[in-house]
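My questions will all concern the structure given below.
A protein chain is absent from this complex, but the other protein chains hold their places.
And then subunit A:
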Amino acid sequence: MVLFSKFRPLLQTVFKPTQQIQTIVKRWSSERRMRMMISEFNERKFFDLFHYYFLIGLVPTFCVVFYANVFVGQATLSEIPEDYEPRHWEYYKHPLRRFMAQYVVQPFDERYEISLHAIYTQVMRDQLRGLERKVRRLEHARGDNKGWFYRPEVDNLSELELKKAAERSEGYSAMLAPRELPPPRSWPVAPKTD
């Protein structure tokens, strides 16, 4: 970057003045001559802008780094005093590194604890899913419970079926009890008894 200004003299040594297009010598008199050259305007403008935009970033960074290294200085290693838990940025030496740890970056221990929490919640979720699967399996097998997601539907015929199956499994007998009437409807609206 600093040696950009050497490009033109190098080019001028390569392209000798023998080439008439590059350097045209105008003679106004026997002594005074003017050499026609290609314009340097674009080169100068490019280098100016390059240096301008480069230094816009470099000057503040240099000042900050200079201040941090000369005026603030690096930390000294020391034992952790008793009954004191150091903050997470006090484990770093360089002041800029401490700044980043304090305001920019996620703490080291926090990352660890987040991973532990993630594992714990995943384990809990897996256990709950297993429990749900077990409950569904048992409900399907036994068919005797309403279920926590079950909408209450009165199915008198199924209840009757189950009762009849129980009676049949007990065994047939000569003494047959009278068949019961189904219970009165309670949902959505109880019937009017007038």
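The rule is short, and it goes like this: contacts are C-beta pairs under 8 Å (C-beta built on N, C-alpha and C of every residue); 3 or more make two chains touch, one makes a residue touch a chain; residues count from 1.
Note that in this section contacts and distances are computed from a predicted model.
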Chain excluded from display, named as in UniProt, from "Synovial sarcoma, X breakpoint 2 interacting protein a", "Transcription factor IBH1-like", "AP-2 complex subunit alpha" or "NADH dehydrogenase [ubiquinone] 1 beta subcomplex subunit 10": "NADH dehydrogenase [ubiquinone] 1 beta subcomplex subunit 10"
Identified contact with the non-displayed chain, of A:38, A:116 or A:154: A:116
Sole residue of A:79, A:170 or A:194 that reaches the chain not shown, by the stated touch rule: A:79
Contacts of subunit A with the absent chain, listed as residue ranges: 69-73, 75-80, 86, 90-93, 98, 108, 112, 115-116, 119-120, 122-123
